[in-house]
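A single protein chain has been removed from this complex, and every other one stays in its place.
A, B and C are the chain letters, set down in written order, and residue numbers restart from 1 in every chain.
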Amino acid sequence: MSFFVHTLQRDLLLAFRNRNDIVNPLAFFVIVIALFPLAVSPDASVLSTIAPGIIWVAALLATLLSMDGLFKNDFDDGTLEQVLVSPQSLVLLALGKVFSHWLMSGFLLALLSPLLAVMLFLPTQAILALVSSLLLGTPTLSLIGAIGAGLTVGLRKGGVLISLLVLPLYIPVLIFGAGAVQAGVMGMPIAGYLALLGAIMVFSLMFAPFAVAAALKLSIRN
Amino acid sequence: MGYFNSFSDFLDMGGHALYVWLSYAITLLIFIANILSLWLKKRAFFNLAKRHAKREQRNS
Amino acid sequence: MKINMPRWFYQLASPKWSYDFMGILLPWFATAALLLLGVGFVWGLVFAPPDYQQGNSYRIIFIHVPSAILAQSCFMLMAVASGIGLVWKMKVAHIVAKSAAPIGASMTIIALATGAIWGKPTWGAWWVWDARLTSMLILLFLYVGIIALYSAFSNKSSGEQAAAILTLVGLVNIPIIKYSVEWWNTLHQPATFTLTKKPAMPPEMWLPLLVMVLGYYCFFAFLLMARTRLELLERENKSSWVIALINEKI
Partner (left out) sequence: MLTVKDLSCERDDRVLFERLNFTLRAGEVLQIEGQNGSGKTSLLRILCGLSSSFEGDIFWQQDNVHEKPTVYLRQLLYVGHHAGIKASLTAEENLRWMQTLHPLLNRCSITYALKQVGLFGYEDVPCYALSAGQQRRVSLARLYLSAHPLWILDEPFTALDKKGVLEKELLIAQHVRGGGLCILTTHHDFDLPDIAVRRLNLDLLVTA
């Protein structure tokens, strides 16, 4: 378990040293959302109906954007193969890296989302639903995305391929996440949605790290 | 003929000719495409092997 | 992980043995597929009675339902083969999974196309976001991802292992996807009635459907074995049995 903590510390330190890599997905998130009023209509009633979907889709794409680099740097500079020749567990490494990725992407997106909700005229009673659904849903996105990142890390053109592999698997999270916000807009209870998002998160937390470890092993031993 | 009074009735499919025949056509097309691609791949493989064998013969 | 399996299991792992074994089965499945599909087509199109509500457009179910069933069975089969391939490092199992992927994808396309066409006279639109069609569409995306992953690797056996991992991840996700799509669908005005959920079908209707389903399975088995055999030849082209076989053919 201490290896998990060490990995987390190291990745957070790395993220802090390369701050641009954190800011870019967040900026992407904001810009994509700003495009919709320009493309659809600045009308408050139109925007507030599509806001839950827009914010969730933009969050999903923003996490995906940073996914490509999750293992790529470690693969290129040889630090990943050093983990493989060490007695440490790849599963814990995967878990640590995914957690750090989530803190730098999903978590920050959730914190940023109320601001965008206001810009899209989302009623205030839905903002709690938005933040909590993002907090519970984005870890799953990071976990599943890491499987795609692990499978494609050894390939020269992994970027588009990751989206192709991972996006279909994101659909349940998208449905329940956007559903929670919509329920919040209509003033209906959101606990059911959040419970489902939480269940999916726990489920992926149990399985995804093993799949990521297998994928990494395969990519390095290629 | 079955539940149809005439052949033109059969073709007409009770006014749903377009839908029924389009579906069956697409299905058959995909079936045939599957078989065709298999056959082409097989032919390509043996052609390649034949050329390879000829080259070996010439070289030896 | 070491589990002792019966002898035939290890025989299947030998490429030559599998090639020969599938060669024996192949003509039987081809004949059965031809017969069953021939009978099913004529029965479904000509002799089955029209539906009292939908008229003759319901005849599309004779090709839609079997392809939808096959699309899902094929994914199951790929997952089982991938699992065997990963656990026992069995090349043949990986090749079976790889050969099944394009067939599964084409079955999914048939199911989607026929479902959409059926929707036009029934719902009045070429595409309706109905739960079953949507799940089918996502299944197609999964197939596309797996096929793309196979072709992205220059080293074939790494590609197969990567795709095997993805297939297993997909398998775990399919029930969650289905459940979420159904939930989503009930929230947004469900379609009034769907292609498959019908009040008790009379035997004149489900019998030809059964024949078609069996026919599709035989056709699938035939295609799968033929593709697997070809892939085995390509992969083993350096081994003595393939060289002998090629010399025989030329």
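Going forward, a contact is a pair of C-beta atoms (placed from the backbone, for glycine too) under 8 Å apart; a residue touches a chain by one contact, two chains touch by 3 or more.
Owing to the predicted nature of the structure, the values given are computational and were not obtained by experimental measurement.
J.: From the listed residues A:Asn18, A:Ser41 or A:Thr124, report the one that touches the chain absent from this view.
T.: Here the residue in touch with the unshown chain is A:Asn18.
J.: Tell me, which residues in subunit A touch the chain that this view leaves out?
T.: Counting over the whole complex, subunit A touches the hidden chain at residues 2-3, 6, 10, 13-14, 17-18, 73, 76-79, 81-88, 220-221.
Rule of thumb we're sticking to: only the chains that are shown with their structure count from here on.
J.: Rounded to the nearest whole Å, what is the centre-to-centre distance of subunit A and subunit C, using the mean of the C-alpha atoms as each centre?
T.: For subunit A versus subunit C, the centre distance works out to 32 Å.
J.: Calculate how many whole Å lie between the centre of subunit B and the centre of subunit C, each centre taken as the average of the chain's C-alpha atoms.
T.: 17
J.: How big is the gap, in whole Å, between where the Cα atoms of subunit A centre and where those of subunit B centre?
T.: Inter-chain centre distance comes to 44 Å.
J.: Under the stated contact criterion, what part of subunit A meets subunit C in this complex?
T.: 144, 147, 151-152, 154-155, 157, 161, 164-165, 167-169, 171-172, 175-176, 179, 200, 203, 207, 211, 214-215, 218-219, 221-222
J.: Taking the touch rule as given, give the residues of subunit B at its contact with subunit C in the complex, in rising order.
T.: 1-4, 10, 13-16, 19-20, 22-24, 26-27, 30-31, 33-35, 38, 41-42, 45-46, 49-50, 53
J.: What part of subunit C is in contact with subunit A in the complex they form?
T.: Spelled out, the residues of subunit C in touch with subunit A are 86, 138, 141-142, 144-145, 148-149, 152-153, 155, 158, 161-162, 165-166, 168-170, 172-173, 176-177, 179-181, 183-184, 187.
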